[in-house]
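Excluded from the complex is one protein chain; the other protein chains are retained at their positions.
And then chain A:
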Amino acid sequence: MIVETPKIEFRDIELCFTAEDGAKVQVLDSVNLNVREGEFVCIVGPSGCGKSTLLNIACGFLKPSRGQVLIDEVPVDQPNRRRVFIFQDNSVFPWLTVSQNIGFGLADQSPQEKDEIIRRYVEMIGLTGFEHAYPRELSGGMKQRVEIARALASGPDVLFMDEPLGALDWLTRLKMRADLVEIWRQEKKTILFVTHDVEESVQLADRVVVLSDRPAQIRAVVDVDLPRPRNLDDPEYLRIRDEIFELMGLDHHGIEAAKV
């Protein structure tokens, strides 16, 4: 039997923050998880449970108090451009144009290569004509596309996305989800995607990781074995969604279940 080595491996991750008053706050508690190459994994959990923290550790922005994260069997130490983080609140540089933002991680390429890559990604995110616009001239959805394009342009194989669609309106979010799945298919990235929107996770993911309240532990990992694009009326889709709601202590309308 061939044992596939995981792309990303969380080994017994634990993290404590020291609060201002010196008290220790445990945020993550023995998180173990394997993510396969090319897999789309969503992480859901209640607000403040430690989702962003977990992603920050995976990317190398934070050191765990215990355990380690391995990517391609190498322990994560520093962030690097083979794996790019997409922030919860848009982090496109307001002082750079769309093109300059997308080209930010392309210092090593020749000017021609750089222009070519920028052109390709501007086209991909549908912002042709906005190359020289500054972010303040763009809508929230457009800015988020620029951020995604900037991440993709440097050619990473892993994307860490921290509620990238959280600040967008419902319709834009729906469209962006479809676009994201398309990008993921074309570019064959491994994606770790944090959200607190259960519907979103079931629409996007191969697997959904459900975290508990702080200190976050993995409560369950739910397989979403459904063809894409996902049919939101499919009974199986609804069943999985409700299963996750239940795991999070919510009934299937998403309202907190009456405590018995």
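The definition used in the following text is that a residue touches a chain if its C-beta (ideal position, glycine included) is under 8 Å from a C-beta of that chain, and two chains touch if they have at least 3 such contacts; residues count from 1.
Keep this in mind: contacts and distances are computed from a predicted model.
Of "cysteine desulfurase", "Pyruvate dehydrogenase subunit beta", "C-type cytochrome" or "NitT/TauT family transport system permease protein", only "NitT/TauT family transport system permease protein" is the UniProt protein name of the chain excluded from the display.
Considering the full assembly, A:F85 is the residue among A:F10, A:F40, A:F85 or A:F245 that touches the omitted chain. Here the missing chain is touched by one residue of A:A19, A:V74, A:A107 or A:L171, and it is A:A107. Only one residue from A:G48, A:P94, A:G126 or A:P229 touches the chain missing from this view: A:P94.
Think of the hidden chain as still there; on chain A it touches residues 59, 61, 78-81, 84-85, 87, 89, 91, 93-97, 104-105, 107, 134-137, 154.
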